[in-house]
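For this depiction, one protein chain was excluded, whereas all remaining protein chains were kept in their positions.
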Amino acid sequence: MTQPSVQKKFGRLLLTGAGGGLGKVLRERAKPWTDILRLSDLRDVGPAGDGEEVMCCDLADNASMLELLQGVDAVLHFGGISVEDKFVPIMQANILGLHNLYEAAHKAGVKRVVYASSNHATGFYRTTDVIDADAPLRPDGFYGLSKCFGEALSRYYYDRFGIETVCVRIGSSFPEPKNARMMTTWLSYDDLTELVRCALFAPRVGHTIVFGTSDNDASWWDNRKAAHLGFRPKDSSRQFKHLFPDTAERPDDGDPATYYMGGPFVTAGPMY
Amino acid sequence: MTQPSVQKKFGRLLLTGAGGGLGKVLRERAKPWTDILRLSDLRDVGPAGDGEEVMCCDLADNASMLELLQGVDAVLHFGGISVEDKFVPIMQANILGLHNLYEAAHKAGVKRVVYASSNHATGFYRTTDVIDADAPLRPDGFYGLSKCFGEALSRYYYDRFGIETVCVRIGSSFPEPKNARMMTTWLSYDDLTELVRCALFAPRVGHTIVFGTSDNDASWWDNRKAAHLGFRPKDSSRQFKHLFPDTAERPDDGDPATYYMGGPFVTAGPMY
Amino acid sequence: MTQPSVQKKFGRLLLTGAGGGLGKVLRERAKPWTDILRLSDLRDVGPAGDGEEVMCCDLADNASMLELLQGVDAVLHFGGISVEDKFVPIMQANILGLHNLYEAAHKAGVKRVVYASSNHATGFYRTTDVIDADAPLRPDGFYGLSKCFGEALSRYYYDRFGIETVCVRIGSSFPEPKNARMMTTWLSYDDLTELVRCALFAPRVGHTIVFGTSDNDASWWDNRKAAHLGFRPKDSSRQFKHLFPDTAERPDDGDPATYYMGGPFVTAGPMY
Amino acid sequence: MTQPSVQKKFGRLLLTGAGGGLGKVLRERAKPWTDILRLSDLRDVGPAGDGEEVMCCDLADNASMLELLQGVDAVLHFGGISVEDKFVPIMQANILGLHNLYEAAHKAGVKRVVYASSNHATGFYRTTDVIDADAPLRPDGFYGLSKCFGEALSRYYYDRFGIETVCVRIGSSFPEPKNARMMTTWLSYDDLTELVRCALFAPRVGHTIVFGTSDNDASWWDNRKAAHLGFRPKDSSRQFKHLFPDTAERPDDGDPATYYMGGPFVTAGPMY
Amino acid sequence: MTQPSVQKKFGRLLLTGAGGGLGKVLRERAKPWTDILRLSDLRDVGPAGDGEEVMCCDLADNASMLELLQGVDAVLHFGGISVEDKFVPIMQANILGLHNLYEAAHKAGVKRVVYASSNHATGFYRTTDVIDADAPLRPDGFYGLSKCFGEALSRYYYDRFGIETVCVRIGSSFPEPKNARMMTTWLSYDDLTELVRCALFAPRVGHTIVFGTSDNDASWWDNRKAAHLGFRPKDSSRQFKHLFPDTAERPDDGDPATYYMGGPFVTAGPMY
Partner (left out) sequence: MTQPSVQKKFGRLLLTGAGGGLGKVLRERAKPWTDILRLSDLRDVGPAGDGEEVMCCDLADNASMLELLQGVDAVLHFGGISVEDKFVPIMQANILGLHNLYEAAHKAGVKRVVYASSNHATGFYRTTDVIDADAPLRPDGFYGLSKCFGEALSRYYYDRFGIETVCVRIGSSFPEPKNARMMTTWLSYDDLTELVRCALFAPRVGHTIVFGTSDNDASWWDNRKAAHLGFRPKDSSRQFKHLFPDTAERPDDGDPATYYMGGPFVTAGPMY
């Protein structure tokens, strides 16, 4: 994928969660967009490369977050916990952490955030529904619930302070679909990158919610309300159809994971 | 069109109306999906070929229907009357017949039906409207009315017994469009086959209504609510545009057939 | 209840189902609206009183129906089967019978029908939903299914021949609510009469669907789309609240009758 | 206001926030609904009266919450922080606290919660809008944000575990309106009590969101989607119209508090 | 009708069309709202009374309009042509005139206009429809068309300059209904006055469209989107029901005036 050229880069772009799966992908691809890419994670992300700076810190630590956001022009927030977990750690990282991030962003004058939300914010819709960004929230666990919180919090910072956010409800972003469900939810790395680019550079985004999937044959999500972003996926899971051929064998009637968009997440939590 | 491979075929798939226009098309194309294709029709459908079995019977005959559904895993219901006719024969074939089919399916434990509904269930919408699956019913004759009944009946068997149905509101499925109206309503045989495949193999379909057309330039029907099926038409009537060139001559103002989606059906019935 | 006066009565009004529960109510109350009230039922309805004529006949008998509609100006169709039953008798009375009625009405030049539809046409919505007249049909049994058919058929006769129909989805019309569910679905006889009067005399009704309930505190049904009828219920089930006091004991989780609008109907059919 | 009689009371009803403004109101009025009213608050609520038991504890303390919910049949959750505050205390009381409450409720087998949500979950809509329960969330501060969280969390516990909740987005519940804005948002104590009664005793509520206001002349909130609850307010702020006579003097153009439903809350937070 | 008291009157309120039917009604009733009521009309409106000043001028005369708006705090615009007429005079009075009014209002710093729009802006909807303020415009003649223009123009002055307008789509405001259609469209003088009061004194109205009718039994218009105004009609045409008793005689099928909300207007124009 050839990226469109950039006339005027960001001075400093912050990428949180730089050590995570998608963080690593974006670390490579975000460089054309910025003079300096500031990387952050709780995990070690290795040494800073050309045009990079590393500032590892804990989202739940308010003081560090204020420092982290200093001098930043825009944020790609991929940090926090990205799987189902117990409530308290999710609250620390994804609720308190998100508050700290936005509060620091507000103080630092940041005007644009791309927020890694998740399809699990609406994971309790049925796989026979088709929803859009205005469908009422139906989280499928504590992780999804923290993303509902994040979407509401970023809406508040937009309405109150004018910080623009694109909430990307990421489907399943991996090199290729890992199971039949991901034939519907897959987001290729190229399409992820393009979606983040659109979210970052669109002249005005206000507070936009967009579902992050490639142009897969089947879909549960209607992105019409985000058409102003200009995101046009170029990949499709149909190239992997041979990996998941049609089958007359259906999962057991009693298996909720096949009835709900969230798949196995819907029965994963709460865990004690 | 290369069909996706099948990992686990149906043991026995029932195709009703096997002697009709679309039945013949599906008889050929459904074989990769099933070990045994059971064929039924009132008409003679010729001898059973490889992987086929023939059980001709009358939909209105309840006892025969119970027998017909024995051992069946899923149904492609293309039987019954598919043109405008007097009320009583339509009632026998399409109303009593459909009841018999579902009642037998329920007793036989069948869990999935692909039901050949028709655009004539909503044929009294105007050709300047664009509707989706939730638009209130507006049948254009007794045939369309029997399809309204079928959609409601299959909804009931889903809500009450969990039998999943995809109602395919078929437009005009022929080798090529026969008149200007069919430039909008045409469904190629390949796209019909693909739509039936999606309806048959999608993991969960609940009770889904989908309009059956190819990717024609003009459309009256919005399939957004069936996006979970994964149906992506590959053909388009635009390849036949030369057969129906633009014309400044419009049908008479008094001709209802050009104002309503149902076309000539809207003035066909009732017939006595 | 004082009824509004009538400037110009109907010459002859047909009341079918005159021997049924609501038929008896309307037999008394419809007289101010018509010079002659023609009564019909399969059952004996007793001798014709002043301003009445009796023509008992079977809805499924086409020839008798043609005769029954002769000279009629408008129809109150309360005939047919009004409880859950086996499919064939319901089909004969409510499907074939309804066809016969409309076909005869069309031939006789009748321009207005008030059709006793039922809340069971949408009985499979949840008791926590609130729906309006455009909600897709969800019948809760064969009886409800026959009402779905009737609504579609009357729509057809309106679109095709201009016969206007008001489909009244009657809740529970009794002297008083018989159980807790009827606190929501109750329609007093006075309100029934007023609704029928509105449906009969409104200058234009096209094809209108209206839910028939009194002004009960709780409601599942939104009649906004029928506001042109001018129906304002004057009674409310709240006068009977003492009969069904609040209770902390809820029906068993496994009892579908309390989850669906149709109540006990949802598990009544099919019966064999 | 005469309350409807109760056939079968709850064995034990938990009222959290019993020492707060509305808690005190409900402490008096909830007694006819339950054999034992368990009271909880961080504050001292005085000695237990007849039919009361007192168990003061901190929502943020998980172990205490497990104990608090033991033996409880239903919950009126009016605890937590009910004004704008700094983020961390709100998170402790209204986010962690709510999680603890529902987790304990789930373990104790509680099946119904009435949750004191707030109009501040949607306080950033304009005062010239009219919204219903499905309008996307637009919190006007950290307090409102915690209520957004609570609505999503209770939805999850319903979808996952079947715990039913009515989220009451309380307007302004005081003896009388205190300012012009409250002419629109006022909820009398009688109407509050009636709404809680409906929410507690309605046979099925699933997950219902309802706006809590009296029958005031002006309204921003449409409760149509909660019509199944049967709540009919009997009071209206119009009796206090003389306290806030019409005025040609409008607040300054630059004052956001008059443009947004949340009123002064929209500029109250965040506070540091 | 007792009007609510006024704490702080307008200094100067302009009433255009003061010599017209509704202008005369408002001339009497608007006095409690303002220190000075400035009256304008092309017609003679008689001498100025107490608290009145008279400035008759032509809406189409830009210079006079600038003068007319000097010193004005708010406007009740009931001027212009209020019946169907030829296009050019309607254009002069209602299109050019309205432009002049708003342009002068803008220059004079006026912040609130109550604009007498008309149900004829949507008169070509059917009498069996029920519409709200967002239904696309369907004027029934040149008069209705000029009201469509006025609604769009006032929207522009709100979006561009912040001048707030309430567009009142007046039904039929007379001492009593004059024909059967007005049983649905009637607006009593008391309710007109109350609606104008709400529109004038509501703290914020932005650009609101409201249908002006009393609480008549039948209605074509849903005012939910204007609930923030606080208008609650107190009269109803039902008190005049005896003047228009039910009748079985319906207007001829070919009479469009009974099929469309606009009534006789739909066939009145264009006139040459």
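Here the chain labels run A, B, C, D and E in written order, and each chain numbers its own residues starting at 1.
Throughout what follows, a contact is a pair of C-beta atoms (placed from the backbone, for glycine too) under 8 Å apart; a residue touches a chain by one contact, two chains touch by 3 or more.
As the structure is a computational prediction, the values presented were derived from the model and not from experiment.
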item: Omitted-chain contact residue, chosen from A:Val205, A:Ala218, A:Ala248 or A:Ala268; value: A:Val205
item: Selected from E:Arg12, E:Lys31, E:Lys111 or E:Arg155 as touching the chain missing from the view; value: E:Arg155
item: Sole residue of A:Pro4, A:Gly46 or A:Pro251 that reaches the chain not shown, by the stated touch rule; value: A:Pro4
item: Absent chain, residues of chain B that touch it; value: 126-130, 180, 183-184, 216-220, 222, 241-242, 245-251, 253, 258-259
item: For chain A, residues in touch with the removed chain; value: 4-11, 33-34, 73-74, 111, 162, 197, 200-206, 208, 224-232
item: Residues of chain E in contact with the chain not shown; value: 87-88, 91, 95-96, 99, 103, 124, 134, 136-141, 144-145, 148-149, 151-153, 155-156, 159-160, 266, 269-270
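FYI, only the chains that are shown with their structure count from here on.
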item: Identified repeat of the A-B interface (over half of residue pairs identical), from A-D, B-C or D-E; value: D-E
item: Separation of mean Cα positions, chain E and chain C [Å, integer]; value: 40
item: For chain B paired with chain D, centre-to-centre distance based on mean C-alpha positions, whole Å; value: 51
item: Centroid distance [mean C-alpha coordinates] between chain C and chain B, Å; value: 32
item: Touching two or more other chains - residue numbers and ranges from chain A; value: none
